[in-house]
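Coming up: subunit A.
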Amino acid sequence: MALLETRRLSKSFGGLRAIHDLDIDVEAGTIHGLIGPNGSGKSTFFNLVSGVYPPDPGSSITFAGTDVTKSPPHAIAKLGMARTFQLLRLFSEMTVLQNVMVGYHTHVPYSLLGTLVNSPRTRRIDARITEEMSELLEIIGLAEYADMPAAELSGGQRRLLALGRAMATRPKLLMLDEPAAGLSPVNVDNLLSIVMALKDRYGLTLLIVEHILKVVMDTCDRVTVLDHGEKIGEGSPTEVKDDPAVVEAYLGQEMDDEEVRQAMQA
Partner candidate 1 sequence: MNLLLAPFRGLVDFFQALARIHRIVPWLVAYVFLLPLPEILSATGNDYYIYLTNRILIFILLSVGLNIVKGFCGQVTVGHIGLYAIGAVTSSLLAINYGWPFWAAMPAAVVVTGLAGIIIGLPSVRLEGAYLALATLGLGESVRIMIAVTPALGSSTGIMLIPPPQVGSFVFDDFQKYYYLVMTAAMIGIYLSFSILRSATGRAFMAIREDVIAASVHGINVPANKLLAFVISALYAGAAGALFAHMPPGFIHHNNFTIIEMVTLLLMVVMGGIGHIWGGVIGAIIVYIIYDNTLEFYHIQPLTFGLIMVLLVVFMPQGIGGVIDRYLVTKRFVKLREEKSDGAA
Partner candidate 2 sequence: MTTTTKGITALLAAGLVTGLAATALAGEIRIGVTMRMVSENGQKYGQMVVDEFDMINKAGGINGHTLDVTLLNDECKSDKGVANANKLIFQEKIHLLVGSTCSSVSLPIVDVTAKTKVPQIIPHSTNEKITQKGSAWVFRVPVSGRYYAGVNAKYVGENIGKKIAYLCAADAASQNDCEAMQAQMKSQFGAEAAYVAQVQEKEVDFRTHMQKIKSAGVDGIMIAALAETMARALVQSYEAGIPASVNRIGSSSASNSPVPAIAGDAAKGVFFTAAYAAADDRPIARLFNEMVRQRYGIHAPDHDFSQAYDLVRIVEIALGNADLKLDSANLAADRTAIRDAIANVKGYQGLASGPISFCAEATPQCRDGNRTAVLIAYTKGGKDYVTEVLARVTMPVDFGLK
């Protein structure tokens, strides 16, 4: 059974169908890509799966063997799903360390009362968490900025922090929403290598939405193509790249084959 399964997943806003009858399986241990033109429903898919939007009746989402169709986001996160946002949504007034510690929230075993009286147990746990989080910051290369407000980081560092914050929830499935958007090629490579390192170290499953197709083509094991909220193709990157239906939907009919190829490789 796949780690994440959606069946007949649908969502409409008013009269607008954003997602329609979508069946997607994300197998454990793989890197799964999700592509499609603007407005094809990729972000909506993320929001549905992570519980931000409630799906329409009749839909079903199963994650790690649990039905999460109606679960609130925090419950889904607890089961081991993490995601990033296109617009990052960092806690910008909080420090870098605090940002990742929020991610760790679900795993904090101490009680509010313990904190208030500052019990030895609480202090032990605090020390352990701080250590673990510092280690994580080390991996994503932000250790020396730990006490800086997130707002003061550079663009690339913010993307890394968003990644680190998601990782701090110790997910089984990490969903990245356009992780490379706005990064320079050097930074894209840096980011990808960090993602790969994390995947290997923690045995992650990845679901990536990306506009920079090179990222998808280079890294993904399997790719799903969306258009107008419906699945129009699925398979390995090579299969998808040669699927005429995909090419047509993705880039319109006016372009000739050569142009399409160039566009997809850019």
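Selection criteria: all candidates are chains of the complex that A comes from, given by their letters.
To be clear about the criterion, a contact is a pair of C-beta atoms (placed from the backbone, for glycine too) under 8 Å apart; a residue touches a chain by one contact, two chains touch by 3 or more; residues count from 1.
On a predicted model such as this, the values are computed, not experimentally measured, just so you know.
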Complex member in contact with subunit A (any copy), out of 1 or 2: 1
Inside the complex, what are the residues of subunit A that reach candidate 1? 50-52, 72-78, 82-83, 85, 89-94, 98, 101-106, 108, 110, 112, 115-116, 118, 147-149, 165-166, 168-169
